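Omission of a single protein chain aside, the complex is shown with its protein chains in their original locations.
Moving on, here comes subunit A:
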């Protein structure tokens, strides 16, 4: 994997920073997370901290160096974070559970996978344009989609910060998953809290991050956003990666031995008689037979039907 990565979190005009960010990578996989602890509930920063820690430590355990299933990793990681927050609430007898949004992204084999709950966003930027982004779990987005309000109204709407999915609330979070998205050389994936996208629309971000010098452009972007947020601006956080590999090249079956240790030999040899696919083969006939067997058992043991 080749990439440039940048992360930053700023307090803005608030008294404390309830945003948390993290990224971790192994040889084959990269994880990025932004969590925005919710104001209005106590200890938002704790919920955010638990969320990023849970995901990061799961990554440290499981990415060795490859994740078996990135989507399952994200699903499990976010669900576990949700429960960890509830456990924390119970342990410390808090009157109300702290809550946080969460957006997390895995890149592995030049394919991006992401998931989110709440209104922290992910943008995929290619050639100066946003080609994919997450959909906030907010009433405002629903109203916008149904055409009941305009963009301009949305910016001033009293409910613009209300979200219906987050980690840590007593009801289970609604987590949305992306598709598997192959990346191209030069793609930028940017995760951010609403402190950034609230003052900087995605298209603007796509224009100011020219790509090849992310490490200079991203701090400028943050400066600009913080200035726009003004005296009472929200916390703003970003994790952005500039991807420098290409899915299409990686797909070719060429083997690179460049990085192999000198004393290691790779051998590919099927074990005798232990081909797992052979064991798991289940023919149509066998399926029918299994269903017949179960139906017969139902009729025999549950005669009420």
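We adopt the following convention: contacts are C-beta pairs under 8 Å (C-beta built on N, C-alpha and C of every residue); 3 or more make two chains touch, one makes a residue touch a chain; residues count from 1.
Everything that follows uses one rule, which is that contacts and distances are computed from a predicted model.
Asks: UniProt protein name for the omitted subunit, picking from "Xanthine dehydrogenase D subunit", "Serine/threonine-protein kinase", "Multisubunit sodium/proton antiporter, MrpG subunit (TC 2.A.63.1)" or "Carbohydrate ABC transporter membrane protein 1 (CUT1 family)"?
Replies: Of "Xanthine dehydrogenase D subunit", "Serine/threonine-protein kinase", "Multisubunit sodium/proton antiporter, MrpG subunit (TC 2.A.63.1)" or "Carbohydrate ABC transporter membrane protein 1 (CUT1 family)", the absent chain's UniProt record names it "Serine/threonine-protein kinase".
Asks: Of A:127, A:142, A:207 or A:294, which residue touches the hidden chain?
Replies: Missing-chain contact among the listed residues: A:294.
Asks: May I ask which residue of A:3, A:71 or A:247 touches the chain that does not appear here?
Replies: A:71
Asks: Which residue numbers on subunit A touch the omitted chain?
Replies: Interface residues of subunit A facing the absent chain: 69, 71-72, 75-76, 86-87, 90-91, 114, 116, 132-135, 170, 174-179, 277, 280-282, 287-288, 290-291, 293-295, 297-298, 301-302, 305.
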